[in-house]
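Okay, handing you the structure first.
Of the protein chains in this complex, all but one are displayed in their positions.
Chain IDs A and B follow the sequence of writing; residue 1 opens each chain.
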């Protein structure tokens, strides 16, 4: 039988790229494919809880953490963000056009059983702890990603 | 028989990334592969007509449209663009070196029968209408992309 699994590495933490990743993932899951999303580096910000979480961190890690957006609702655009105005404008247009926003896309991904893995090595580097991330994630490294990719027929880096 | 089809999602609207996408696509087509390029988000700007086109739009969509570059000739670099100077410099060097520019690469892609699909969902979000885009495109959504990707052995996100 043909392989139809899909993997997406979500490296970017930009709203537009995150939306593209989830639209593709949800589309594939809706067509019956198993989908694994592997969140690494800035992509981890998509998975952060919106509230402040106390976590033991070194000074530099705490600084990084404080400067990065907490969760899907606070991401900016990769272009024309203008300090958040661009992202706000795009969200308004999406609501007018009845296009699902990122939080909604993420809820659909969960409902469809898409596997979301947070990259433990980049959590270390970015200083992001498990308590700061949303529920329902798996935690793993590059070997797990590669094993999934070997079983998949479409593998994207976003 | 081995699958040799290729798909490229062109998410970026940067000159350098667009050139990379078309160089890969044209190379594959020259080797006899079927190639599908799926243009989404900022990548749609590559396909815009250079002239102003009247189109019915909401206020925010019109603003987005006015601020984004109209077509291959007006794109900037992803790095070191310096308000367009970087792109101009790169074009001059390319002419000196007899390297094909983006417009030329796009013409070759057409001649080679590369399928170019504009993502209808992101057209809605970015406020880009069909009249604003060049001729010869197909219009479709993520399901069409996924069907093409399932038949392909190389699938890139650029």
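Here is the rule we go by: contacts are C-beta pairs under 8 Å (C-beta built on N, C-alpha and C of every residue); 3 or more make two chains touch, one makes a residue touch a chain.
In this text, all values refer to a predicted model and were calculated from it rather than measured experimentally.
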Contact partner of the left-out chain, one of A:9, A:87 or A:116: A:9
Residue among A:80, A:100 or A:125 touching the omitted chain: A:125
Which of B:44, B:118, B:140 or B:158 contacts the chain that the document leaves out: B:158
Contact partner of the left-out chain, one of A:61, A:108 or A:129: A:61
Absent chain, residues of subunit A that touch it: 9, 11, 13, 40-42, 58, 60-61, 63-64, 67-68, 121, 124-125, 127, 141-143, 145-146, 149-150, 155-157
Absent-chain interface as seen on subunit B, which is shown: 2, 4, 16-17, 20, 23-24, 27-28, 31, 33, 78-80, 89-90, 92-94, 96-97, 99, 153-158
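By definition in this document, only the chains that are shown with their structure count from here on.
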Distance from the mean Cα position of subunit B to that of subunit A, given in whole angstrom: 25
